[in-house]
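Please read the structure below before turning to the comments.
One chain of protein is taken out of this complex; the other chains stay put.
Per-chain numbering from 1; labels A, B, C and D assigned in written order.
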Amino acid sequence: MMVIETALKALLILLYATFVGFMFMGIIRIVTARIHRRVGPPIYQPILDTIKLLSKKSSITHGLIYDFGIIYALGATILALMFIPLGGVSILRAYGDLILITFLLEIPMLGIMFAAMSSGNPWAGLGAQRALLTLLAIQVPLGFAIVALGEFYGTFSTYQIVMAQQSMGWSITSLPLLLAAVAYDLVLQAMFGKEPFDIMIAPGEISLGPMVEFGGKHMGILQIQHAIALFAETLFFSNIFLGGAVITAFASPIINTLATLVVLLIKQTAVLMVAIFIGAIFPRFTIDQAARFYWKWPTIIAAAGAILAAL
Amino acid sequence: MREQAIVEKILKEAPYAEGKVRRERRVEFTVPAERIKDFLMTLKENSFELMLQITVVDWLKDGEYELVYQMWSITHRTHAMVRTRIPRELDKARMPTVRDIYPAAETYERDAHDFFGVYFEGNEKMEMPWILDDKEQGLFPHRKDFDMLGYVKRKYKILDRFDENKDNYVI
Amino acid sequence: MVDWRLFEPLFEFARRKSLWIVAFCTGCGGIEMPPLMTSRYDLERFGMMPNPAPRMADLFLITGYVTPKTLKRIIITYELQPDPKYVMAHGSCPLNGGVYWDAYNAIKHLDKYIPVDVIIAGCMPRPEAVMDGINKIMEMIEKGTADGWKRYKENYEYYRKNQDELFGEGWREKEARRWIPWLMDRKKEE
Amino acid sequence: MMVSQSELVREARENGMDLLPLDKDTYELFFGPQHMATENFSIILKMDGHRVVKAIANPGFLHRGFEKLAEYRPWHTNIALLLRICVPEPDVPEAIYSMATEEILGWEIPERAQWIRTTVLEMARVSAYLFWIMGLSFKLGVYTAGQWAAAYRERLMALFEQLTGARVYHIYTIPGGVRRDIPNDRWLRQLKDTVEYIKGKLPDFDHLVFENYITFRRMEGIGVMDKKFALAEGVTGPNIRATGVPYDVRRADPYLLYPELDFEVPVLKDGDALARALVRRYELEQDLYILEQLVEMGPPGGPYKVEDPRLKNLPRFKVPAGDAFAHVESTKGDFGAYVVSDGKNKPYRVQIRGPSIAHGIRVLEQLLVGARIADVPVILMSLDNCPPDIDR
Partner (left out) sequence: MINELMIIIFAPLLAGVLAWIFDVKGIREGVAIIGAAVPLAYLIQAYQTLASQPSIQYSIVLSGFKFEFILYHLSWVFAMIAGVVGFAAVLGMVSTAKDSYEWLFALMSLTGVYGVFLADDLISFFIFWEIMTFASFMMVLKYNRKASLKYFLLSVLGAYAMLIAIGIIYAKVGAFDFTSVQRVFYQDAMRSVMGSDTLFSRNELLLIFGLFLTAFGVKAGTFPLHVWAPDAYSETNQSYTAMFSGVLSKAGVYGMLVIYILLGTRLMYEFGNIGAAPKFGYVIAFLGGITIIVGGLLAALQEDIRKLFAYSSISQIGYILVGIGVGTALSIEAAIYHAISHALFKGLFFLIVATIIHRTGKTQFKDMGGLAEKMPVTFAMAFVAILSLAGIPPLVGFASKWLIFEAVIHQNMPILGGMLFFGSAIGFVYLIRFTYAVWFGQRPTELDDTKDAPLPLAIAMGILALLNVVFGIAPGIVAGELNKIFGKEIIQGTIWELNLGFGRYNGLFITIWLVVGILIAAVIYFLGAKVRRVPVTDTYQAGNPVTMDYNLTIRRNFFLPLKETLAFWLRMSFDRLYQDIGSWVEDLAETLRHYIYNGNVQAYAWYLAAILIILALWGV
């Protein structure tokens, strides 16, 4: 009985995350279009794109790992999603360890890189090079931000951090975590692949880099992965820095849950909007400049936050 | 006149050439093909800094190619044409390269070689693929005796749009 | 397996509303692509966007005249695209040569070499005309008549023969190897 | 159908070929033509890590043989052909061909036609610069600026459309003047408004692109040419002005109304990609200023083309034997035409000198050596390489 309940819950979370993730992708496109003074596509456009990609009638492969890398990327993203507390409904929130989630949010990229590299395309190789160095660059401020959180709250459980914020106020209201949040937000820019850190795909330079060989269903799965990852990353940020949401004001648990989801959705959208606005007004760094940038200001900010939190 | 002075000065340094002023800011020289390098050296010393283009004109009637080196002097604000003539037979149409005087000439020479078959001796990139693709041996499309319509019909296998009898067609 | 025919209308709708264009500016029509993508005409309304990777693109816009050198790349890029794929030729030149009807270096009938679904007349076709052509191709996808990719598969020998006649047998290898001597000359560099 | 690398190798070995990768220290990267950063143009890069070791430009994808085709078409018909050489600003080939032809004919074109031509050329320059800003910002990744630039360019397109009847290929300047008159005064007012509008939007581009910290980091010290190198390679236009040579055809070899107009020739000394970009940015401002002056001046009265009975029968229009060279300043550089006539109704030889042939092949190949792969599009864009005028 419990297994069925868990499975049902997981399915609901997955569907919700996928749907909202696609909506986020649509929002990104629409808002970007509005900044460009265009109408932009309908909000459900990413869903159509994905259906189209999945319904392609021919597809290529470069070997087993080319297929498995993609599947692994989506699987790992689903795995990461299950650990992030979504109000009161997540499955494995008791195990939602900060460090575990940080790792889990990174490993889908490893799957994509495996698949991309196995195609043997030099552009994909260049993309992998850039993706890995971006990962390396963001890791320092990201690490300090996570350290700051862990030290501030004395626990690594995301859920406990969320609960602590319900009584203590949002994380960003305290100075060390505000610094950490600023650094983490800069890191998110690279995680979303928005300018000035869309170095990995850089269509004008290396023709989408790692994605260049994916087509048809491979790209379709990657779109789904991207949607879920978008949802998971914004959710994680809202949870650890923006107070998450655990609403118990209403009598009915269903209404509570819905209210929680709405509050979370608002916070996630806010995180997304910041990323879009930053992305719209900056050119792209080159990879070495990005590394130098991340190792300078965000690292200093996040390290300051971590040290303050440790004192 | 300013242009006249320039021409006289250059002709003094290069007596083998002929020169005249065409109009304001336009001068013109004619040199024998074998002295072209010396003459361009003279021009460069007289501050004709830019080489704009090497034009080949195929004078079918005379059996000669006319090579026109289009030069521009930023100092004198004057355009100079340096004309020289070489035979148009493919094996005789050879010129010394002026790449060492004007490096830009390398590209223009490749261009002239590709379309007219003028061989510039000393230019390493002469045989390097340039604009034309899958060139048939000895076929230089900008020569006057190149049968364009025949070539098009042969290559692209279309016959419908050509009026065979009209030799002097207009579109 | 699931009978996907049931979902075919949905797929057709998605294909119609999400045409990704190969970013290959083959001719002068490329100059009208930025206006089409930007605020005055905004093709993204219809879910179209340019995509540098042919593997995930659906629509190949032949923007203008095609020279043999470009045609080789067009064929290679076209074959990289996954089915179903659509080709829209832009302007009169791919149709019959246009102003280059007697040019020695322009392809006269593009549809001899790759199947073309829609041709827009004009030189240069206005963005409105291009949008009309796109509308047309959307209609054709809906009706199922945009079947150039099927024709290419079925009549592969025909297209292959025409390509080989124009470029000569083994043109891919020949074209690829052309640059090797010039890339290898290490001694010359020094 | 399973094709694997092993099968390819086996097949090759059966054919007696031993396939070996060329050079394992470096790898080959084909940059274009099917690439967002190059218009139909290809560069073969030999790469080491992310640095370019050797670059070979591979032009010719757009070669249609205009110079040959022009020999088969009557004098005026060639206008409809030759303007396709430079797609972003097709008025320039029209103007040079017309000017060269007029020089052979010995015609002086009426003042009104001169005013219109100058205006059209300047409008073309502004629209080409806006197009270039779009290209640059797309390559740099600041798509907003590019989208806006393309949108503002549309206003000029609309003006062109009213004036000439076409958006892109205007076929407007003909030997002897222009094809038709200015439609009405409203057009002039619109031109004035548009110029003001675009001028008001320039600060936006400054914020987004030209004064942006990241742009500076991306473009500073990239693709540096010095004065001597630029002169030796025949570089012209903004590219040579960015190295400190104040060479502008509009000043050096004045044509049309330019002697009467007041404008500056911006010159920078650094010679890197940033300097080239900034020179173009300043020139855009100057061009808008010129357009303002032209609108202020107003079109002089009189005919808009030479009144000549021969123009009645254009297919039989003959030009006396002779040759002439004419050039104008385009946004890419010194755009020249050399026209030879043998007295028939068709030119004997037309040679177009595109500016990109100088900076798009040899200069590009040399500037790319040692550049990062991310710099390749930036260098390409900062040189403002226009493949069709290389290929013709």
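Methods note: contacts are C-beta pairs under 8 Å (C-beta built on N, C-alpha and C of every residue); 3 or more make two chains touch, one makes a residue touch a chain.
Because the structure is a prediction, the values reported are computed rather than measured.
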Practice problem: List the shown chains that the missing chain touches in the full complex. | Solution: A, C, D
Self-check item: Given A:Met117, A:Ala164, A:Met200 or A:Leu235, the one touching the chain that is not displayed
Solution: A:Met117
Quiz prompt | Of A:Ala17, A:Ile30, A:Ile47 or A:Leu74, the residue in touch with the unshown chain | solution = A:Leu74
Quiz item: Of A:Phe19, A:Phe156 or A:Trp297, which residue touches the hidden chain?
Solution: A:Phe156
Practice problem: Can you work out which residue in C:Ser18, C:Thr77 or C:Asn105 touches the chain that's missing from view? | Solution: C:Thr77
Exercise. In the full complex, which bits of subunit A touch the chain not displayed? Write them out.
Key: 10, 14, 54, 56-63, 65, 67, 70-79, 82, 91-92, 94-95, 97-100, 103-104, 106-107, 110, 113-114, 117-123, 125-126, 128-130, 132-133, 135-136, 139-140, 142-144, 146-148, 150-151, 154-157, 207, 212-213, 216-217, 220-221, 224, 286-288, 291-292, 299, 302-303, 306-307, 309-310
Quiz item: Which positions on subunit D touch the chain that was left off?
Solution: 1-9, 12, 18-28, 30-35, 42, 47-51, 372
Quiz item: For subunit C, which residues touch the unseen chain?
Solution: 1-2, 24, 53-55, 72-74, 76-77, 80, 82, 171-173, 175-177, 180
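Simple rule for what comes next: only the chains that are shown with their structure count from here on.
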Exercise. Name the two chains that are joined by the greatest number of C-beta pairs in contact.
Key: C-D
Self-check item: Between subunit D and subunit B, distance of the C-alpha-averaged centres to the nearest whole Å
Solution: 23
Quiz item: Which positions in subunit C touch two or more other chains at once?
Solution: 23, 38-39, 52, 54, 67, 69, 99, 102-105, 179, 182
Quiz prompt | Per-residue multi-chain contacts in subunit B, two or more chains | solution = 129, 132-133, 141, 146, 148, 171
Quiz item: Drawing the touching chains as a network, do you get a line, a ring, a star, a complete graph or other?
Solution: other
Quiz prompt | Interfacial residue positions of subunit B with respect to subunit D in the complex | solution = 25-26, 49-53, 55, 57-58, 68, 70, 72, 74, 77, 79, 81, 102-104, 106-108, 111, 115, 129-133, 141-142, 146, 148, 169-171
Exercise. State the interface residues of subunit C toward subunit D in the complex, per the touch definition above.
Key: 22-28, 30-32, 34-35, 37-40, 50, 52, 54, 65, 67, 69-70, 73, 77, 99-100, 102-106, 123-124, 126-127, 179-180, 182-184, 186, 189
Quiz prompt | Residues of subunit A defined as touching subunit C within the complex | solution = 29, 33, 36-42, 45, 48-49, 51-53, 55-60, 203, 207-208, 211-216, 219
